[in-house]
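Every protein chain except one is present and positioned as in the full complex.
By letter and in written order, the chains are A, B and C; residue numbering begins at 1 in each of them.
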Amino acid sequence: MKRIAILGGTGYGGMEMLRLLLGHPRVEVVALTSRTEEGPVAARHPHLRGFTALSFTRETPEGRAALGRDCDLLVWAKPHGVAAREIPEALEGGATARVIDLSGDFRLDDPAAYAHHYGAAHPYPAWLGRAAYGLPECGQRAAVAAAPLVANPGCHAAATILALWPLARGGFVQGRVAVASVTGSSGSGAVPRPGTHHPERFANFKAYRPLEHQHLPEIERALGGGVRVDFVPHSAPLARGIHVTAFVPVGDAGPEALAAAYAEAYAGEPFVRVLEGEVEVRASMGTNLVDVAVTPGAGVAGRSIAARRAAPFRAADWRRPQS
Amino acid sequence: MKRIAILGGTGYGGMEMLRLLLGHPRVEVVALTSRTEEGPVAARHPHLRGFTALSFTRETPEGRAALGRDCDLLVWAKPHGVAAREIPEALEGGATARVIDLSGDFRLDDPAAYAHHYGAAHPYPAWLGRAAYGLPECGQRAAVAAAPLVANPGCHAAATILALWPLARGGFVQGRVAVASVTGSSGSGAVPRPGTHHPERFANFKAYRPLEHQHLPEIERALGGGVRVDFVPHSAPLARGIHVTAFVPVGDAGPEALAAAYAEAYAGEPFVRVLEGEVEVRASMGTNLVDVAVTPGAGVAGRSIAARRAAPFRAADWRRPQS
Amino acid sequence: MKRIAILGGTGYGGMEMLRLLLGHPRVEVVALTSRTEEGPVAARHPHLRGFTALSFTRETPEGRAALGRDCDLLVWAKPHGVAAREIPEALEGGATARVIDLSGDFRLDDPAAYAHHYGAAHPYPAWLGRAAYGLPECGQRAAVAAAPLVANPGCHAAATILALWPLARGGFVQGRVAVASVTGSSGSGAVPRPGTHHPERFANFKAYRPLEHQHLPEIERALGGGVRVDFVPHSAPLARGIHVTAFVPVGDAGPEALAAAYAEAYAGEPFVRVLEGEVEVRASMGTNLVDVAVTPGAGVAGRSIAARRAAPFRAADWRRPQS
Partner (left out) sequence: MKRIAILGGTGYGGMEMLRLLLGHPRVEVVALTSRTEEGPVAARHPHLRGFTALSFTRETPEGRAALGRDCDLLVWAKPHGVAAREIPEALEGGATARVIDLSGDFRLDDPAAYAHHYGAAHPYPAWLGRAAYGLPECGQRAAVAAAPLVANPGCHAAATILALWPLARGGFVQGRVAVASVTGSSGSGAVPRPGTHHPERFANFKAYRPLEHQHLPEIERALGGGVRVDFVPHSAPLARGIHVTAFVPVGDAGPEALAAAYAEAYAGEPFVRVLEGEVEVRASMGTNLVDVAVTPGAGVAGRSIAARRAAPFRAADWRRPQS
């Protein structure tokens, strides 16, 4: 049994990590820390009542250091900026545990891009580019397996990269890619804000940060090979789920070649399901599964396709459907 | 044309008051004040773009006093506690305008009940009981027409009182009344709070403050005659609208007598529609109309009825459907 | 491993039964039948892709008979009226499997009540009253364990009975009970109908069949002891979940006695969680858990309480939270 501690258990990231790991046969969550919460976790998260006897651990620097020596894995589920400071200090300070960071603090390798998108200089710029990017399906499996620090992909980024990976990998991309991504409100976190105020979000739909969202650089970095993306995220009246429609110029590639590219790219992947027909957010809601589909551009002279996927919050790679 | 100023234009109450009054043929909104907003109202409320050229007025005590001398009507659209101080000071300080208060500060007549339900002693207890209660349909028309101060009913209260008024008025109520009221999220106001955080409100339903909501005393006061109510409000995944189901023991009163009670109570009322069959929140959404229906208790030995209505935010009595 | 067949796998009842049983360690679903569907179940229900290799079995009378000899349990997930014919014929025709019926065909014992509420005379009235009522928590455990036929409770009924059972069992009920029940749209089944047409259901709330819903007689029968209920169901803009608020006159019973009644009634029950504070449909969504809470009527002279619970679709009793 691997021993895991989740640092920052009052946000949605840490809470969902716990929920998913409670069903995992080979891990034990030994601590869920918080600066503000005390007492049984199930008292704050009633849906977990009966499924865990864990209580919140009041987080202190000493306690964090002890967990870093005692556990196999630490998961940082904290806002960006906080993880940027605490994780290098932990890993340089004797932590033997491996680390997964759910924030955006270690996804980029360019200090200028980090400062531009996250609003402040990175406190440990030497650490930028040192984390493995946590998408095993996209050429990162060996790196993820070996790295002391794994940067969990952003929500829009994971959805977009998995939609485009088979095409980027296969050299099909002939020009700029247009991506319309749609997200539920839980992606904005557990702290009430105007953009997630129910009377404003209900029965509404809008774009936000068009063409300049902070997930864009990690998308282009992960796809590599000079793929350029125009990215517009949207707020949907959903609590969970992400849906991406990507428009990709693929020259004269035909339906068979495109279908084969997706089938081969994800053959044997337990958490990516390549579907015929449409994908819908509902089908993977609450899981760590990803559904992908591709539509050859019949009727548009084979010059475009629409690749789509729906992705819920992604936890560690553990949940293996039957084959 | 009546000249109206709305004090506190950044909340939902003031904003909806403005929206409804912009369509009124005989009033002019001359000012919408705010402590935080500046510039055109339509820049903050895009749905009003093209419908008003009004800009926010920065509110000051002097400005408020000037509006009180200059206008025919001042509408306080501010949190309870604020109105409790400002309105008596305005009316005792030379304001010639009449006043409507959207908060709960002047709906009760008992200082102890006010302190219990609103969490602090009323700063001007002598004013408790002096306001007319703004439900013209429930015996208050003359008082509303004459009073310098009108206390606009609470959202749950307006819905519940209009459902029960024909039975209370007719002496049909034979015992305690059970009321299950359901509200949308905008009733909690424009400030993001945990209870209106979209990820928590979405796809959810729960009761809150069961049997002790602050609207209970104004309901029992307005119904009079010793009617006693057990009241449980619920949070629904709606942005707007209120739906009330009231269970009323009515002895051996028959269907005809009950139908007649509702027909007579609301005959000639322009904003209350007595429906056969079910009422639904959708049908009156965004209006100041109220739909009411009654179901005689066939099958339960004629001992109970369910009276229901759906009510959106109520503005001043102006919108007159064709007859 | 118990061998289970689900008859009628295209409706929500059968589909949810399959989804829940796929996670059960001690049962195997050997067949899911349909008159209309063919091929892999996961092709019609994409959320199950990767979790089951089962294909639909084309249902025939002979095939049904074979399953009745071959399986440990048959689950009828078909509309009322159909189950009423097929189940007696199966059990009188040599089926050795035990049977659970998800429809309302065997919940009542009075042919007249059945005909009144289900719109036709029961084809096998001698079978009315012979099924065990599938609420183990409410005094039915031994009967359920022994009976060849178990009638699964109605959705509103299960929610209401579990809310009231501790009070009925303890003799607390001093008069008529008022129940406001709220349901999501999936309770109306998988066939599109006007009441579940998205444009009509969205952002709406209404009552339906007030005081005469077909679940009322099974509620009063299960509670026994002459408990009388006024029942009003409501359509909420939810897909899943049921929330019940019940108003119960309990004389002078105090908070401790009421809390003890709930604690004792459900002590050791793995699927009923007695909560302090509010219950919400979200917390049990997609599970076979039930949350219950009780609010003593402080402030209403101790004469009423509000007992509430949220219940999703109930499958067989299997999912055991950790203690």
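We adopt the following convention: a residue touches a chain if its C-beta (ideal position, glycine included) is under 8 Å from a C-beta of that chain, and two chains touch if they have at least 3 such contacts.
Source: prediction; values computed, not measured.
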Listed residues C:R49, C:R201, C:H234 or C:R273, member touching the removed chain: C:R201
Hidden-chain contact residue, picked from the options B:E37, B:D230 or B:E280: B:E280
Of A:V99, A:L128 or A:V182, the one touching the omitted chain in the full complex: A:V182
Positions on subunit A where the hidden chain makes contact: 176, 178, 180, 182, 200, 203-208, 210-212, 228, 230, 232, 234, 236-241, 243, 245, 247, 249, 278-282, 285, 295, 297-300, 303-306, 308, 310
For subunit C, residues in touch with the removed chain: 12, 184-186, 190, 192-194, 196-199, 201-203, 237-240
Subunit B residues that touch the omitted chain in the full complex: 46-47, 49-53, 202-203, 270, 273, 275, 279-280, 282-286, 289, 291, 321-323
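Basically, only the chains that are shown with their structure count from here on.
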Dominant interface by contact count, named by its two chains: B-C
Centrality ranking, top chain (CA atoms only): C
Chain centre separation (subunit A, subunit C; CA means) in Å: 37
Where subunit A and subunit B are represented by their mean Cα positions, the distance between them in whole Å: 45
Subunit B-subunit C separation of Cα centroids, rounded to whole Å: 38
Residues of subunit C whose C-beta touches two or more other chains: 203, 279-280, 282, 285
